[in-house]
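Apart from one protein chain that is not included, each protein chain of the complex appears where it belongs.
Showing chain A:
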C-alpha cells in the first residue's frame, strides 16, 4: 500500500530526525518519536509499505503507524500514486516502537478549543452556536 499526505493543511518540520506534524485544519499537532519520524519520511512521500518491510521495518510497526496516521487524518491511502524510493540514508531506529503523540492543549490560549469546542460544520476555530457568547 502507498500513502500520501491528506491535504495542504498538513504541514510538518523535522528536527534532527524527530518530526512535528500540524494539521492546520483542526489545530491538532503531533509529536513523532524517532522511529515514527523515519516511517513518516517514507510513507508521506509515497514509499510502498512493502519496500519499507524489505528494508527491515517490522510489518506491525508499518501497519500500526500508517493506520494511526490515517485515523488522525494526516495520511490517506494512495494506491495509484507513483511509487517513491526510500529517502536517501533511510534508517529505522529500532529502540522504540513508532509513537504518534497528539496534542490538544491549546484551549487556554485561543478563543475556541480546537478539539472539543469546534463547530462541526464550520470547523476550527469556530465555536458551536451554544457557546458563542461564553
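As a convention for this text, a contact is a pair of C-beta atoms (placed from the backbone, for glycine too) under 8 Å apart; a residue touches a chain by one contact, two chains touch by 3 or more; residues count from 1.
The working rule: contacts and distances are computed from a predicted model.
The complex appears with one chain absent; UniProt names that chain "Serine kinase" among the candidates "Succinate dehydrogenase iron-sulfur subunit", "3-isopropylmalate dehydratase large subunit", "ABC transporter ATP-binding protein" or "Serine kinase". Taking the complete complex into account, residues 8-9, 11, 13, 15-16, 18-20, 22, 24-25, 27, 29, 31, 103, 105-106, 108-111, 114, 119, 121-123, 125-127, 132 of chain A touch the chain not shown.
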